[in-house]
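Note that one protein chain of the assembly has been removed; the remaining protein chains are unaltered in position.
On to subunit A.
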Amino acid sequence: MSRLNHPVIGQYIPADSFLHRLDPRAKLVFVFVFMMIVFLAKNAAGYSLLVGVALSGVLLSRIPLPMILRGIKPVLYLIILTALLHLGMTRGGDVWWELGPITVYEQGVVQATVISLRFLILVLMGTLLTLTTSPMELTDGLERLLCPLTRVGVPAQDLALMMSIALRFIPTLWEEMDKIMMAQRARGADFDSGHLLRRVKSYIPVLIPLFISAFRRAEELALAMEARGYRGGKGRTRIRELRWKKEDTILLVVLAVLSISLWWLRG
């Protein structure tokens, strides 16, 4: 029953693997570009290449497959739903199957496969990133990547700080919500039955205390940060320095090769 029993989607899993050791900047750039070049694949060769990269990622992460699958599971329903919609709605090509009002065309099957495959690869890569990179590394990496933009007025450091605070408080708020739900359940609250409107309404006794506590925490945190001399990002030194290694350069070379191959296979 407790939410604490289920690891949050894509929660960082500490380990020592090739993927874990990579510089977060390299990983971020790779995943970001990868998510765009996925759409370059137009044929079987392109998709095999993408699947190959995704699977090598899984192997290199040294994270047990069941744990990766558990992270993907919630998205899996969405993928299945999209696939089913495509099966039923897309017309074109030969009729493969007919059942009452539903007709499945050849194009429908192709579309369903392509869309779910694309979706799966995207989610898999995103999950791999968060599974192998701690939230701290992620924000550090993002901050460094956004750094050049400070000159045009993007507050990179503040953004990174906001992000790391948000990430830091997800489990805390989650836990808090668990506690409040438990307390209201003990007072006879019922979150699982009745029609939709009633169910939404049943969450009011959870959301109000949750918001109040979030605001209280925010105020306390701001006070604590000021008390410890935080005056914005200027002149701050960092305790963890990011180090760009040979492997990171290799990763980017792989990315370049992959993009060119996909472009080439497209024709």
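The rule is short, and it goes like this: a contact is a pair of C-beta atoms (placed from the backbone, for glycine too) under 8 Å apart; a residue touches a chain by one contact, two chains touch by 3 or more; residues count from 1.
Rule of thumb we're sticking to: contacts and distances are computed from a predicted model.
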Chain left out of the displayed complex - its UniProt protein name, from "YeeE/YedE family protein", "Energy-coupling factor transporter ATP-binding protein EcfA2", "Peptide transport system permease protein sapB" or "HEAT repeat-containing protein": "Energy-coupling factor transporter ATP-binding protein EcfA2"
Chain not shown: contacting residue from A:Ala183, A:Val200 or A:Val253: A:Ala183
Subunit A residues touching the omitted chain (full complex): 1-2, 4-5, 7, 13-14, 67, 179-180, 182-190, 204-205, 208-209, 212-213
